[in-house]
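The complex is shown incomplete by one protein chain, all other protein chains being positioned as in the whole.
Each chain carries a letter (A, B and C) given by its place in the written order, and its residues are counted from 1.
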Amino acid sequence: MRKLISTKENTWCTGCGNFGLFAAVRKSIQMLHEAGTPMADIVMSAGIGCHGKIFDYLEISGIYGLHGRALATASGVKLANPQLKVLVFGGDGDSLGEGLEHTLFAAKRNMDITLILHNNGNYGLTTGQASPLSIKGFKGLTTPMGNVERPFTPVTLMMEAGASFVGRSYTARIEHLSQMIFQAVNHPGFSFVEVLQPCVSYNNTYQLYNEHCQIMSEIPESEEKARSLAKSADPIYLGIYHQEEIPVYHQQIQDGGASLTRAQRLALLKS
Amino acid sequence: MRKLISTKENTWCTGCGNFGLFAAVRKSIQMLHEAGTPMADIVMSAGIGCHGKIFDYLEISGIYGLHGRALATASGVKLANPQLKVLVFGGDGDSLGEGLEHTLFAAKRNMDITLILHNNGNYGLTTGQASPLSIKGFKGLTTPMGNVERPFTPVTLMMEAGASFVGRSYTARIEHLSQMIFQAVNHPGFSFVEVLQPCVSYNNTYQLYNEHCQIMSEIPESEEKARSLAKSADPIYLGIYHQEEIPVYHQQIQDGGASLTRAQRLALLKS
Amino acid sequence: MSSKIYNVLIGGKAGEGVKKAAQVIADLAVKHGQYIFQTDDYQSLIRGGHNFSLLSISDERTYNTYAKADLIVSFDQRSILRHLEDMAEGALHFCNEGDSEDARVIPLPLSALMKEHYQGPAHISLSAVAIFAALCGISLSALQEIIKAEFRRQVDENIAYAAAIYALIKERYPQGQRSLAANPDLPAKNYTGNQAIALGAYAGGLDYYYGYPMTPASSILHYLAKMRDTHGVYAIHAESELAAINMAIGSAFAGRRSAVGSSGGGFALMQEGFSLAGMVEAPLLCILSSRPGPATGASTYTGQEDLYFALNQGHGEFARIVASPDSFERAFSLAAELLDLAWECQSPAILLTEKQLSESMINLDLPVDDLHPPLSEEAKYTEPYERYALTESGISPLKFPGAGNCAEDDIIKWNSNEHVESGVRTDTAFTIVAMRDKRNRKYESIVKATQKYQRIARYGQGEKLVFAYGSTALELREAQKYLPFRLVVPIYLEPFPFEELSEYQGAEAIVVEHASHPNFARFLKEKLNVKIKTNILRYDGRHFHTEELIQKLKEAFDA
Partner (left out) sequence: MSSKIYNVLIGGKAGEGVKKAAQVIADLAVKHGQYIFQTDDYQSLIRGGHNFSLLSISDERTYNTYAKADLIVSFDQRSILRHLEDMAEGALHFCNEGDSEDARVIPLPLSALMKEHYQGPAHISLSAVAIFAALCGISLSALQEIIKAEFRRQVDENIAYAAAIYALIKERYPQGQRSLAANPDLPAKNYTGNQAIALGAYAGGLDYYYGYPMTPASSILHYLAKMRDTHGVYAIHAESELAAINMAIGSAFAGRRSAVGSSGGGFALMQEGFSLAGMVEAPLLCILSSRPGPATGASTYTGQEDLYFALNQGHGEFARIVASPDSFERAFSLAAELLDLAWECQSPAILLTEKQLSESMINLDLPVDDLHPPLSEEAKYTEPYERYALTESGISPLKFPGAGNCAEDDIIKWNSNEHVESGVRTDTAFTIVAMRDKRNRKYESIVKATQKYQRIARYGQGEKLVFAYGSTALELREAQKYLPFRLVVPIYLEPFPFEELSEYQGAEAIVVEHASHPNFARFLKEKLNVKIKTNILRYDGRHFHTEELIQKLKEAFDA
C-alpha cells in the first residue's frame, strides 16, 4: 500500500488535535484497504478550514470544495460512482454553520457517505471566532463579550435528521477513532462521526476531554438512552450512539448502471 | 381595530388549508391587539410559496423576502427594533429546505420571533414537488416514481435545535390554532408552530388529519414524552409540546437603545 | 395578417385546464398536418386568477403568436372581458351561457351540458377541444381518440360531453371555420423549449441533473425526472440551488456528465459554485432560464434582463462559455454542444434562455442527426498523473477516481484553493501566476473549440439590419413574414464570435430585446461598435405579439 502522507508541508499548529485525527484516518484507510477496498475507490471531500487541510496531507483522491459544501459535493460524487467510499472532512463552522442544510439532508437521505466532523468548537482557520458548537460564553473575535448562543449537540442533531450511524470519538484516542471511522465507512448509509478535536490556539480542550471522556461499553439500548448520554457533559461519552440498516439513497433511485453511449442515446431519441 | 383582510384577490385554491390558517392568524392578531399590542408593532415576513401569499392578504406591515430567507430577514427586523412582534410565515420547502439553516439558527439563538410553518407536505406554488416534509413514496413532479427520502419531524427537529416554544396545530382547528399563535407570539423567545395544512391540489390530507388529529390535554411532562408523542402517526397530537423561558438573543446582546446621532458619533470618534 | 395562420386563444382560471386544452388542440392540429406554436400566459397560482394560452396554427412553420385570435374560448367572465379586444376579424368567441351579454361573444350551454354528462367533477377544458375539432373539420372519432389518450379520468363522461359540444357546433357552423390542409412530412411531436434543452443535454451525455424548482426552469427537472427508468438519466431535486451545483461538480469529478438549471434567483445562489467550477476546472453545464427580476420579480413571465449577470457569473477570473438558443432546434443542439464544450474545455458553460423559449411549444423534429460527434478523448498523461499539468492549451488531462477508471495509486485532486500541478494547495506567487496563465490559455482553446459549431445565425434579406438573441429571434422571424430585414443573431455570446460578425463592425442596426435597458445593444456596441439606430425594448414580462413587433419595426425603419 502506498504512503498516505503527502509531501506537502503540514501547517497545523503543534499539538493540534488534527494530528491525532489524521493518524486515525490513515489507520482506518489502511484497514479498509486490507479488508479489500482498492485504494482507487477511496475518495474524500473537505470543507474550508483547518480541518480541510487534511486534503493536502492525505494522499488519496478527492475534491476540496467550498466552505460548507463538502457534503453536497460528496453526494454528487457518490451518486455518480456508487462504488466509491466517500469520506468527508467537515469543520463545525463548515458543516453545522455555512453548510448545515447539506449535513442534515445527507442524513435525511441516508446518503452512503461518512462525515468526519472536526469539532474544535470554533472557526480555527479564520482565527478563532465562535462556531455553532462553541459553548455559551466563548470569547472569540466575533464574540469578544462572550458567545450568547447555545451550541448544537451534533450527535442528537444528526440522529434527529436521520443519520443511520452516529458516533463520537476523540483525537487523542486514535485507536478508538480509527476503529470508528472504519466502521462508519463500512456502514451502508449515512455515517456521522463527531470527533472532539482540541484546538490549541483558540480552544484548548485537552484537559477537559482527558478528564471527562469515557468510552461507552456498548451502543445505548434505546434512542432516549442514547440522547441522554449524548447530552451528558460529564462524563463525555465516546462510542457509537446509534446504528441501523435502512435503505440507502442511491440504491433507491438508481441501478448504478453505466452511462449510455452517444449512439445509444441518439437511437433512443429517434425511437 | 382596522380590517385585517386586504383587498388583494385571494388566489389560494378553494378548500386550501391556508384559509383556515389565515382566519386563525387574524384572530390571534386581534387577541394580541386586544391584549394591548399596538397594531403598528405587529409585523411579518414571509417566504415564497403559497404560504407566502398571506403577505398580500393580511393587512399588516412586513417584508416579503426571498424563498427560504424569511427567518433571516425577520431576525434582522427584530434586532433592529426589539419592540416589534415578528411573525414569520414559512413553507415546508421554504423553511426546512432552502432555508433550513436559518430556521435552526433562529431556534438555537432563541430569537424572539414566531415561525408559523405551513406544513402542506409539498411545494405547492411550484406545482407539487416533494418537500422536506413529504412522506416516503410521495409522487410529485420531481419524484414521479415516489419520494425515497424520509420526512423530517418538525416538532422534534426544532426542539433539538433549541426552540423554546414548540407546538402543532391544524388549519381546520381555527380556535386551537389561533390560541396557539397568540401564545407563541407572547412567548419570549423563539416560538415554532407547525401547522398541518392540507393542500387540496397536491396533497389533500383533510381526511387523514380529521380522522387522526387529537388535541393533547397538557404539555407533555418530559422531553422524551414530547418526542414520542410528536413522532406518533396515529393519533397525530396537536398542542404545545415544549415551552421554557430562557434568555432571549437580543436581550443578551443589546440594550435596545436608540441610534446615536451623527454628531454624537463624530464626537465619539474624535474623543 | 397572414391568412394562413389560424390563431386560437383559450382563457380561464388556473385549474380549469386552459393550458391542457391548448396542448390537446395543438396535438390535434399537428396530427392533421399543421405547424403549431403555443405560448401560455399564467400567474404564480394554482387555482383562480386568469390564465390564457395562445396557439398559432399554420401550413408553414410559425414562430410566434398574434394578438388577434380567430377562435377564442373563454371559460369565465374575466376571460371574456380581457379578450374582447383580441378578436380578429370574423373571430368566434365562445363562452358559457350567462357569462356575458356582449353581442360579440357566443354563449354555449357549457354548464348545462356538464351537469348533464358528469356526475362528479367536470372538465370544462374539453369544450375548447371539441369546439376546435368541430370548427376545423376534425372527425368525431379523432376527437374521441385524443380525449381517451389525454383525459384519462372519467373517460366515458368526457367522451359524451365532448360529443355533445361537437354536435352543437357542427349544427350551428356546418361550414366550420377553417380547414386544416395536411402538410406532408411535418414534425409530428411537440416539444417545449425546456424539453428540447433536456433532450439535447441528454443527447450530449447528461447523466445527472441537479435542480431545485424555479419557474421557468423547473420543467427541465420534471421532464428529466420522468426519463429515469427509460433513459438512464437521473434528475435530483436537491435541498437548494447551492446543493445542486456542488453536487453537479462532485458528479463531474467522478466522471459523469452533469448539469444544473434555475432562473435568476437560484442562479444567483449558484455563483460561488460557478466560480468553483472555474477553479477546479469542472466541466459543467448550467441552464439559466430568465424571468423578470429583480429578486422574485414576476415569476411566470419572460425577460432578458440577465445578460450581464450571466456573462459575469462568479468571483475571480476564469473562462466560461455563454450561449443562447435562438430556436427550439437550437435549444436541443446547443444543450448538447455546450455539454460537449464544457467537457472538451473543462469549463463551466451557461445556456442562457428565457421563459418565452423554455415554456413555449412547437412541433419539432429534434435535429438528432445534425449533432457534432462527441470528442474522442485521448488524454495524454505523463506519470505520475497530475490533475493540473501545465499544458499549452491550458487543458490538463482528466482522470476519474475509482478502480477501473484510474490506476490504484493515481492521485486525482481537484482543489478550490489555488494549487500546484498535483492539485495540492499553494500560496506561492510564482505558481499562482503559472496556474492562472494555464487557465487563461483556455480562453483561446475555447475560442477554437467553439469554431466548429454554428456560432451565429442569419435570417432573411433586406436593407435594414436587426440584432437580437435568444427567443427574441423567434419573434423577429415571424415578423419577417411581413417585413423584409436582415436578422443577425449571435448564438454564442462568450467567447464572442468576432470572425463571423466582423462584417457588422460599425454597422447601423436596430436591436430588439426584452429588458428595460438596452443591455444587448450595449454589448454589441462594446464588441462590434455597432451604431444603434433604435432600441426596441419590452419589459412587461410579455413577449411581443407579431402585429406589435411589426409596428415597432416599421416605426424604427422609418425613423
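Everything below uses one rule, namely that a residue touches a chain if its C-beta (ideal position, glycine included) is under 8 Å from a C-beta of that chain, and two chains touch if they have at least 3 such contacts.
The structure presented is a predicted model; accordingly, all values stated were derived computationally and were not measured.
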Check your understanding: Taking the complete complex into account, which shown chains does the hidden chain touch?
Key -> A, B, C
Practice item. Tell me which residue among B:Leu32, B:Cys50 or B:Ala74 touches the hidden chain in the full complex. Key: B:Ala74
**Study point:** Which of C:Asn183, C:Gln271 or C:Gln551 contacts the chain that the document leaves out
**Key:** C:Gln271
Check your understanding: For the full complex, which residue in C:Tyr166, C:Tyr212 or C:Phe309 touches the chain that was left out?
Key -> C:Phe309
**Study point:** Contact footprint on chain C, counting only the chain that is left out
**Key:** 43-44, 242, 263-265, 267-269, 271-272, 274-276, 278-280, 290, 292-301, 303, 305-306, 308-309, 311-312, 314-318, 416-418, 427, 429-430, 432-433, 436-437, 440, 515-517, 519, 526, 539-542
Check your understanding: When the complex is taken as a whole, what residues of chain B touch the one chain not shown?
Key -> 2, 6, 8, 38-41, 43, 45, 48, 53, 55-56, 59-66, 69, 72-81, 83-84, 101-102, 105, 253-254, 257, 259-260, 262, 265-266, 268-270
Point to revise | chain A residues that touch the omitted chain in the full complex | key: 9-14, 48, 50, 53, 64, 66-68, 97-98, 100, 123-127, 129-130, 132, 141-145, 201
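In the analysis below, only the chains that are shown with their structure count from here on.
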Study note, to complete from the structure: Averaging C-alpha coordinates per chain, one finds the centres of chain B and chain C separated by a number of Å equal to 36
**Study point:** Rounded Å distance, chain A centre to chain C centre (Cα mean)
**Key:** 41
Revision key, fill the gap. Residues in chain B with touches to at least two other chains are numbered 97-98, 100, 132
**Study point:** Multi-chain contact sites of chain C, meaning residues that touch two or more partners
**Key:** 228, 239-240
